[in-house]
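Complex shown without one protein chain; remaining protein chains in place.
We call the chains A and B, going by the order they appear; numbering starts again at 1 in every chain.
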Amino acid sequence: MKHYTSINDIDNIDAWIDEAKIIKANPLKHLGLGQNKTLGLLFFNSSLRTRLSTQKAALNLGMNPIVMNVSGDAWGLEFEDGTVMNGNTAEHIKEAAAVVSQYCDIIAVRAFPTLTDKAKDESEQVMRAFMEYASVPIVNMESATGHPLQGLTDALTISEFKTKAKPKVVLSWAPHIKALPHAVANSFTQVMQKMDVEFVIANPEGYDLNPEIIGDTPIYHNQEEAFKDADFIYTKNWSSYEDYGKVINTDPNWMITKAKLGNAKFMHCLPVRRNVVVEDAVLDSNSAIVIEQANNRTYAAQLVLKKLLVNV
Amino acid sequence: MKHYTSINDIDNIDAWIDEAKIIKANPLKHLGLGQNKTLGLLFFNSSLRTRLSTQKAALNLGMNPIVMNVSGDAWGLEFEDGTVMNGNTAEHIKEAAAVVSQYCDIIAVRAFPTLTDKAKDESEQVMRAFMEYASVPIVNMESATGHPLQGLTDALTISEFKTKAKPKVVLSWAPHIKALPHAVANSFTQVMQKMDVEFVIANPEGYDLNPEIIGDTPIYHNQEEAFKDADFIYTKNWSSYEDYGKVINTDPNWMITKAKLGNAKFMHCLPVRRNVVVEDAVLDSNSAIVIEQANNRTYAAQLVLKKLLVNV
Partner (left out) sequence: MKHYTSINDIDNIDAWIDEAKIIKANPLKHLGLGQNKTLGLLFFNSSLRTRLSTQKAALNLGMNPIVMNVSGDAWGLEFEDGTVMNGNTAEHIKEAAAVVSQYCDIIAVRAFPTLTDKAKDESEQVMRAFMEYASVPIVNMESATGHPLQGLTDALTISEFKTKAKPKVVLSWAPHIKALPHAVANSFTQVMQKMDVEFVIANPEGYDLNPEIIGDTPIYHNQEEAFKDADFIYTKNWSSYEDYGKVINTDPNWMITKAKLGNAKFMHCLPVRRNVVVEDAVLDSNSAIVIEQANNRTYAAQLVLKKLLVNV
C-alpha cells in the first residue's frame, strides 16, 4: 500500500480488523517503528477526533506529529494547473506537497468538499494533488468524498460489538440544519460492502448516495422498514447527492429515537447534534457505542500508519 | 486528588510548596512518570504563560502535550442539557469530553467567564461539564472563577522570597481599561488564606470580591493604609463583582508606583499593562519578581500533573 486515501486501499478487511485488535490490545508494542519519523497533519478544515486520535496513533508508534492549519498558519494553495497565479493563492500544491515531503515521512490531509461543484468534489482534487506531487505516503483524514479512517474504525467497532456471525447493519440518514458532506456515509457504505454483514441504507427520497458507491446495497425510503431486526444503526446526515449539496428535507421524523432503536446499537462518527440527529435518550443509554467507536479511531489510524511505516 | 480545578483541591499547602521546590531543584527527576501518556490542553481563550509552562511541565514529566484551540480548530461546543442543537453549536460537551478522554490521560482546560451572566459564571459550567463527562483528570488552566495553577505558583513564589516567618501580603486592585475576570484574584485570596501570612486586600469601593471568597480577609478601600509594612504587593485588575462584570472605576491613583511600593516585592500574574496597572519604574526594578513568578508556573503545573499521574 502506497497511500491510504480510500476504503479501496484495504486489501482484506478481516485481516485488517484482526491486526487492529492486536494493536489495540498492546498499543505501544511498535513504539520503535516510528522513531525519528515525522507525521505531518495538514488541516484545511476543523477537526477534534481526527486531530487528536491521529496524533495519538503517531505517538503510540513513536512518531513525531506536526500539526498545521493550512489556511491559517501557511499560504493559500493553488490546485489548478497552468494558472497565472495573480489572485488569492500564493503557493501551488506542486511545490507545497513536494516541500512538505522533505520534512515529513507521512502526510495526512483533511480537505472537505465544496458541496457546490460536484465534478470538482468527485475529482478529489486536493487528495489527488497530494498523492501526485508528494514523495511520501498520503493519509486521507477526510476528503471530499471519503473518510476511510472513519470507515476502518467503524468496521472494527462493529466487529467488536457484534453478537451474531452476520449482523444486520443499517446506515440511516437523519435530519440536520446544515448541508453536510457524503464522505462518512460513502466510506461506511464501502467498508460494509466488504464485510460479512447484512447491510442496508435508509434515507428519504432525493437523498440516495452516489449510485456508483451504493452498488447493490438495498435502499429503503421507509426508515421503519429498514430498521426491522437491525443490530447496528449507524446514523449520519448528508446533503442531497442528486440535487448536489442541497438540504431538501429536514423532516424530524427521521431523527433517531429510543423507540426506533429497539435492541440495535447506535453508532455515529460524531460530532452529533443532540435532539436533531438523535434524541438524548439514545445517546445517554447503553445502546450508544459512539465513545467506544471514537476510541477506535486511534487504533484504525495506528494500523494505517504502521502499514505505511513498514513500507517507508 | 481526582482533579485539580480549585485551590480547595490543595490538601496541605505547605507540603505542596515543599514538593514544588524539590521538583524545581531537579525538574527532570520524574521524566519516566509520564512516558507515553498524553496531556490534552484545550484552550477556549488566549494564553501565553499557561500554554507554554503547562506544556513544559508535561515535557519535564515525559508526557506528550497536544494543544488545541477549541473554537478555531474544532467545533462549537454545547453545554446546556436537553437542548435541541439546531443552532451554532455542533457538538455537546457530553460527547466531546468523553471523546477527548479516549486520547488524553489528563485534560487541561482554559475557559474564561462571560462577565455578563454571574450565575452562569459561578456555576463553572465548562469546568464542571469536563469534570462530569470526562473519564480522566481535569486541570483548570483558568476558569470563570479561579486560576488555581496561578495561585499555587504565587504561594510557591512568596515562600521563596519571604524574609520573615509571617510576611504581610497585600492583594491590590489596579486600574485597567477592560473588564477582567476575578479568577486570579479569587485563587490568590484562597491560597493566601491557607498560608501563614498576614493577608489583606485593597480595592476601591464597588470592587469587593465575592464575599464567600473574602471570608474574614480584611478589605481596605484605602490603598495607602493597606500597603503599610507590606512585604509583597500582588497587583491585579478585576471588574466589579457587585455590579457584575462592569468597569466602574479607572482611577489612575490606584496604579502601583515605586513610591507606593516601598520595600515590598511586586507580583503580578501577567500579562500586565505598563503605566496603567503599574508604572515602568516598578517593573524595571529589582522589586519586581514577576519573571521569577512566571518561571514558577512550570513547577506548579508539574507538581499538579505529577500528583494526577501518580493517581492515574
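Note that a residue touches a chain if its C-beta (ideal position, glycine included) is under 8 Å from a C-beta of that chain, and two chains touch if they have at least 3 such contacts.
Since this is a predicted model, take the numbers as computed values, not measurements.
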Among A:Met1, A:Met85 or A:Ile177, the residue in touch with the chain that has been omitted: A:Met85
Chain not shown: contacting residue from B:Lys56, B:Arg128 or B:His221: B:Lys56
Among B:Gln102, B:Gln125, B:Ser172 or B:Thr298, residue touching the chain not depicted: B:Thr298
Residue ranges of subunit A at the interface with the undisplayed chain: 36, 38, 40, 64, 66, 68, 72-75, 78, 82-86, 90-92, 94-96, 98-100, 102-104
Residues of subunit B in contact with the chain not shown: 28, 31, 43, 46-49, 51-53, 55-56, 59-60, 69, 72, 177, 270-276, 280, 283-284, 290-291, 294-295, 297-298
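To be clear about the criterion, only the chains that are shown with their structure count from here on.
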Centre-of-Cα separation between subunit B and subunit A, whole angstrom: 39
